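Quick one: the structure is below, and I'll ask about it shortly.
Removed from the display is one protein chain of the complex; every other protein chain stays in position.
Each chain gets a letter, A and B, in the order it is written, and its residues are counted from 1.
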Amino acid sequence: MRRGRYSFAALVRHALSGHRRWPPAWRRREPKRAYDVVIVGGGGHGLATAYYLAAEHGVRDVAVVEKGWIGGGNTGRNTTIIRSNYLHPESIALYDHALRLWPTLSLELDFNIMFSDRGVMMLAHDLHDERILKRHIHANRLLGVDNRWLSPAEAKAFCPPLNIDPRARYPVLGAALQERGGVARHDAVAWGYARAADRLGVHILEGIEVKAIRRRGDRVLGVETDRGVIAAGRIGVVVAGHSSVVLGTAGLRLPIESFPLQALVSEPVKPVFPCVVMSNRVHAYISQSDKGELVIGAGTDQYVSYSQRGGIQVIRHNLEAILELFPIFARLRLMRQWAGIVDVTPDRSPIIGPTPIRGLYVNAGWGTGGFKATPGSGHLFAWTLAHEEPHPIVAPFGLDRFESGRLIDESAAAAVAH
Amino acid sequence: MLEIPCPFCGPRPEVEFRCGGEADIRRPADPDRCSDRAWTDYLWNRTNPKGVHRERWWHVHGCRRWFVVSRHTVSDTILAVSDSGQTAQPQETAADG
Partner (left out) sequence: MAEGPVRLPVGGRIDRKRRLAFRFDGRRLAGHPGDSLASALLANGIRLVARSFKYHRPRGIYAAGPEEPCALVELRRDEARVDPNCPAGEVELFDGLEARSQNRWPSLAWDVGALADRLKPLLPAGFYYKTFRWPAALWTRLYEPLIRRMAGVGRAPRLPDPDRYAHRHHHCDVLVVGAGAAGLVAAELLGRAGLSVLLVESRAQPGGWLADGGAGVRLDGDAAPHWLQAQLARLEALEGVRLLTRSTAFGLYDHGFVGVLERIADHLPLPAPGTPRERLWWVRAKAVLITTGCLERPLVFPDNDRPGVMLAGAAAHYLHHHGVLVGRRPVIFTNNDSVYGLALELARAGAAVTVVDVRPAPPARWERELCEAGVRMLCGRAVVGSEGRSGLHTVHILALDADPALSLPKPLAADALLVSGGLQPNAALFAQARGRLCFDEELGAWRPDEAPPRLWAAGGANGRLSLAAAVEDAARAARDVIRSLGGREPRLELPRVEEETFAQTPFWCSPLKGAAAARRAFVDLHNDVTVADIAVAIREGYRAIEHLKRYTTAGMGPDQGKIVQGNLQGLVARELGRAVQEVGTTTFRQPWTPVPFAALVGAHRGPLFEPLRTPPTHPWAEAHGALFEDVGPWRRARVFPRSGEDLEAALRREARAVRTACGVIDASTLGKIEVAGPDAAIFLDRIYTIAVSRLRVGRCRYGLMLRDDGMVLDDGVVARLEEHRFHLTTTTGGAARVLAWLEEWHQTEWPELRLWITSTTEQWATIALSGPRARELLARLAEGIDLDGAAFPHMSFREGRIAGVPARVFRISFTGELGFEINVEAGFGLHLWEALIEAGSDLGLTPYGTEAMHLLRAEKGYVIVGQETDGTVSPLDLGLEGLLAKNKGDFIGRRALALPALQSPERKQLVGLLPSEPGSVLEEGAQLVPSPEATPPAVSEGHVTSSYFSPNLERSFALALLARGRQRHGERLWATRLDGAPVPVEVVPPCFYDPEGQRLRM
């Protein structure tokens, strides 16, 4: 057994020494002058990419360069919803690739990331919603992805606090349920990948900011950081919230705008909400964390901002919708609100793959729903970096699709952020 | 919630407005002579700066006029506002942030 492996027995053993002998989850390293691969951005996607490069492709001379602390961007600010019930086959393949990795991730990483497949239920409030959700169910099932239709009574049975009064302003006409969907502990995902990558030799460099991508002609050379130049022939940029800024230093213009996306939690209460519920119509989604807070999110603010803040009116409207669906939560209290920065593409699908600069790869534009894709995104991006060509699942998500017009528009069905 | 200095109505709360995104995006004058790349650059690519952003706002629940605001995207401080649409020459005046 490797030293420092996590288990109940290890906890007991370490209890005897007052837990003073646990090794660091990931080590502090001095940056080398060059690596085979540099990943810019130590969020969940970047760390997962580094882990899979080392674990599955034998590429271990890898550095993850993070300007702040790992998992400090959207990884640590999202509402942790995980699902794969998208509309288009390309998207279903991409997100389900991730969803298939979630259940065994705790074992693989030797870190409990608390994936909880408690089910994600999306509500229909009018016939149009019903038609769209059923179209999703048909499309999902054809690709072997679970999703089923629930009557209002079945929806209520699955989520007892739900108000299914037909006289409601937005009555519940039914719901689409993906039982394999759920939530996970967001911070733990970053930490788990970092720890597992570190053990395979990946350097995790926190507190080092990439100032620019260095290129010569159409070939990438490395990154300029506040600690000097780090050379690499392959660079993966995975900096949700700053994609335009970082890739702008390489002269690239992107079909991305960065918006604040807000979320909030209630004060912690005993278990009252067993699943995840989303409503596109009223712009709200909600679940309950293992600590007991209701975790609630909505759509983005309307203007580009890097401030990690948004307007209270967005939260207010979000809560109006929540109380419409769950009137019993009216007296519960807002404990904390916050915001992340989401990079939104015109078709609400991510951009993954090569750029016009050789050796420079991008993984960006996950919009409001990137967390769910973390393992899949890392897995496929690692493959892409290792083979220097897009993995077939991510091939349709290249930057070139905007010029050809071959968009993968999920916005028709995803009016709400999640 | 931001306070948007509408050049026609004065400062008003953000809920009265819609943000129309980046200003100064030129629709190619002759679409037929424009390459696919140039056309889709117009359609999709955005500057998305971390810094001063010239952006269009629409006073939808007010005078329904479009105008251009310069706002810093980190502090969200509003630096200037011009009272015309994107094609006119902006007359920038200082505005209180």
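The working rule: a residue touches a chain if its C-beta (ideal position, glycine included) is under 8 Å from a C-beta of that chain, and two chains touch if they have at least 3 such contacts.
These figures come from a predicted structure and were not determined experimentally.
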Checklist entry - Taking the complete complex into account, which shown chains does the hidden chain touch? => result A, B
Checklist entry - Looking at the whole complex, which of A:Lys32, A:Arg141 or A:His387 touches the chain that is not displayed? => result A:Arg141
Item to check | Among A:Ile322, A:Ala364, A:Leu385 or A:Leu399, residue touching the chain not depicted | outcome: A:Ile322
Item to check | Option touching the unshown chain, where A:Gly201, A:Gly228, A:Pro356 or A:Gly405 are the choices | outcome: A:Gly405
Checklist entry - Of A:Gly76, A:Gly369 or A:Pro390, which sits in contact with the chain we cannot see? => result A:Gly76
Item to check | Sole residue of A:Lys32, A:Arg219, A:Arg336 or A:His387 that reaches the chain not shown, by the stated touch rule | outcome: A:Arg336
Next on the checklist: Touching residues of chain B against the unshown chain: what are they?
Outcome noted: 1-3, 13, 18, 20, 27-28, 31-32, 34, 36, 39-40, 43, 56, 58, 60, 64-66, 75-78, 84-88, 96-97
Next on the checklist: Suppose we count only contacts with the excluded chain; which residues of chain A make the list?
Outcome noted: 6-8, 10-12, 14-16, 18-20, 22-28, 68-72, 76, 89, 103-104, 106-107, 110-118, 125-128, 131-139, 141-145, 148-149, 169-170, 182, 185, 187-188, 191-192, 206, 266-272, 282, 288, 290-292, 307-309, 311-312, 315-317, 319-324, 327-338, 346, 401, 404-407, 409, 411-413
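Keep this in mind: only the chains that are shown with their structure count from here on.
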Next on the checklist: Counting only Cα atoms for the centres, state how far chain A is from chain B in Å.
Outcome noted: 30
Checklist entry - How about chain B: which of its residues touch chain A in the complex? => result 1-2, 14-15, 18-19, 21-22, 36-37, 40-41, 43-50, 53, 55, 71, 73-76
Next on the checklist: Which residues of chain A touch chain B once you look at their complex with the stated criterion?
Outcome noted: 242, 244-245, 253-258, 302-307, 309, 311-313, 346, 402-405
